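Yeah, one chain of the complex is gone here, protein chain that is, but the others are all in their spots.
Chains: A, B and C, in written order; residue numbering restarts at 1 for each.
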Amino acid sequence: MTIINLNGDMGESFGRYTLGDDAALIQVVKSASIACGFHAGDPDVMATAVRLAAASGVSIGAHPSFPDLQGFGRRAMRMRPDEVENMVAYQIGALQGVASACGAEVTHVKPHGALNNIAHDDADYARALARAIRAVDPNLIFVANACSQMVRAGEAEGLHVAYEAYADRTYDDAGRLTSRLVEGALITDPQAAVRQVLSFLDAGGLVTRGGRTIRTRIDTFCAHGDEPSGVAVMTAVRRALEARGTSIVTLPEMKL
Amino acid sequence: MTIINLNGDMGESFGRYTLGDDAALIQVVKSASIACGFHAGDPDVMATAVRLAAASGVSIGAHPSFPDLQGFGRRAMRMRPDEVENMVAYQIGALQGVASACGAEVTHVKPHGALNNIAHDDADYARALARAIRAVDPNLIFVANACSQMVRAGEAEGLHVAYEAYADRTYDDAGRLTSRLVEGALITDPQAAVRQVLSFLDAGGLVTRGGRTIRTRIDTFCAHGDEPSGVAVMTAVRRALEARGTSIVTLPEMKL
Amino acid sequence: MTIINLNGDMGESFGRYTLGDDAALIQVVKSASIACGFHAGDPDVMATAVRLAAASGVSIGAHPSFPDLQGFGRRAMRMRPDEVENMVAYQIGALQGVASACGAEVTHVKPHGALNNIAHDDADYARALARAIRAVDPNLIFVANACSQMVRAGEAEGLHVAYEAYADRTYDDAGRLTSRLVEGALITDPQAAVRQVLSFLDAGGLVTRGGRTIRTRIDTFCAHGDEPSGVAVMTAVRRALEARGTSIVTLPEMKL
Partner (left out) sequence: MTIINLNGDMGESFGRYTLGDDAALIQVVKSASIACGFHAGDPDVMATAVRLAAASGVSIGAHPSFPDLQGFGRRAMRMRPDEVENMVAYQIGALQGVASACGAEVTHVKPHGALNNIAHDDADYARALARAIRAVDPNLIFVANACSQMVRAGEAEGLHVAYEAYADRTYDDAGRLTSRLVEGALITDPQAAVRQVLSFLDAGGLVTRGGRTIRTRIDTFCAHGDEPSGVAVMTAVRRALEARGTSIVTLPEMKL
């Protein structure tokens, strides 16, 4: 029987501000990447998200970012790789602290926003991320964009790597997420997302906007919890996968 | 043979800003409380302080604070106890993440500044601190002001509590640190600090500005690393203690 | 003919986070207090709010706060009065800079959240606020809780003071806003808010939860833009006032 993971970003509220519908998203994903206070999330929001995930049998991951609350971590910053490494270790640890205090465990790490985008292609950043993860805990699963430098760096460091594709973002012919500045970068129609997910699985890789197939393993699909469409997209994807007989499991259950 | 711990605050630089002389302080203390980014410290500063402590055989602790970089954590903030608890778990975890990445271990927690001052008397805050520490890791040593609500709360939670007194701060007749707003609150003369430390040990407790003795166990003495006088004070105290045949050990070696 | 001002808080979104319905609120108030980045608001949010107000004939004010984005400026902080003064001058200026760049003008200042609550009773804080306002521009109108130390301090500094009452918050017998921790502190039913406003105008002062009347001038009523009920409350209040023949004007038009 085929298994796959669905992951979503959670805990992206902050103080007085609510973002996303974590209570709904938690029903459809099996792994949650929780903001660590740098692009979103505060210790209270993090604790709430951890408890929600733990109570729902959803595995927990850290979602580290550049320090940019105003830009939601989506503005590129130029840091040295050692700065990236320390910054990521800090954020993983912070979530581990909150999770321990809630009796839960952090089992994966997935970089957020511009940090993720840069490390897609930049081997120095990708290696800094992989080193930080391994140094904090070599059992942490590195959720990395399929076809990215992060996959290579994670494997070079001996990490468990989950190859990730997006259900609600289109890809360009180089295997990168289409820039958010481009029309059609984000898929908000649940059925279009289902078509993308199934086409990827059938093709054994990413199918780009240009119609190219880039062959790759895919372990997990993501949709954006901060988009109003996120829950509907993930719900439709989950149903479509289950209808094909695919079992949706947590990242640790993937045995990567 | 008598043993005692000397602890100092470290890693209180931030970005372009340098504060304290960690390289000198590390020679005289046996435990270092490292800022966690909320009143001072950034992930790079934290990593540097952790490596320095680990290389020097000095045990490492988290030094959590209110989120107030501008005020160096010395301005009181009114938070709910659950906010305090999550905030402290976050900071302990953040330092644990950085420490793990450096191959080192966090073995104690000591609250900083206004958070420490409020929790001296406020049982709700004291219990929130103790709960956070126990929830993150019940083996962490809680470094708590002697004669404070923190000592009680820590013991009620079953934590290892290190009773702390200051070498370079005077005490009022209620057993509290004299407010920094009062002349003479800070002892900058190393020999005056030595006299205070020896008088505490001889009296078996805190000797106040008013001449009162408040009997208490004392496990560790602290001096302020951010003060220019801190290293000289700690050096003099260490020599005086060693001259009496007292052995200066790390907090874990205290077997609290 | 009677005139009165209605004011609302605006520009309390931040980055990726939206809070309140400024486009709806702007239709019913005549003065907008715009967050200055310390409890909410970023330069982009501020510019958007300024342009919206200016285009709607709504006068603009600065809404300075303690530096506490996570706590939305609602957690008390202990600062020295000179720190408050500089902090408020900074925030007024920041909004003036953004407003100038948008071709608009800042005409009032209203403290936010915990800063406002403390300065209600604390004469040192109240005077620090008044001094900051006068020092930046003595023509700025100080929107101050009726019956507060701020009114006194503003008048002692020779400022134009707008006496403010809340449409959607109840008052205790000391003339303070009922604490948000108390049930019934916030009025979310528009008709209940209308009843409160009319009772205040008829009684010539604040009518407290205990039924006491505290006589005072009232120049402006406020409702909370960050509450879902805020727009409905303000709309009902405006209609009720206009039905009585009261003219709703901007703060500068009040000629205080």
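As a working rule, a contact is a pair of C-beta atoms (placed from the backbone, for glycine too) under 8 Å apart; a residue touches a chain by one contact, two chains touch by 3 or more.
Nothing here was measured: the structure is a model prediction, and the numbers come from that model.
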item	value
Among C:6, C:29, C:47 or C:254, the residue in touch with the chain that has been omitted	C:47
Of B:69, B:187 or B:240, the one touching the omitted chain in the full complex	B:69
Per the touch definition above, residue among A:22, A:42 or A:68 touching the missing chain	A:68
Full-complex contact with the absent chain, from C:52, C:69 or C:95	C:95
Footprint left on chain B by the chain that the document does not show	14-19, 40, 42, 69-72, 226
Residue ranges of chain C at the interface with the undisplayed chain	37, 43-44, 46-47, 82-83, 85-87, 89-103, 132, 135-137
Chain A, residues in touch with the chain not shown (by the definition above)	67-68, 70-71, 75-79, 114
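Here, only the chains that are shown with their structure count from here on.
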item	value
Chain-level touch network, classified as line, ring, star, complete or other	complete
Chain whose average C-alpha position is farthest from chain B's own	C
Chain centre separation in whole Å, for chain B relative to chain A (CA means)	38
Mean-CA-position distance for chain C and chain B (Å)	42
Contacts with 2+ other chains: residues of chain B	none
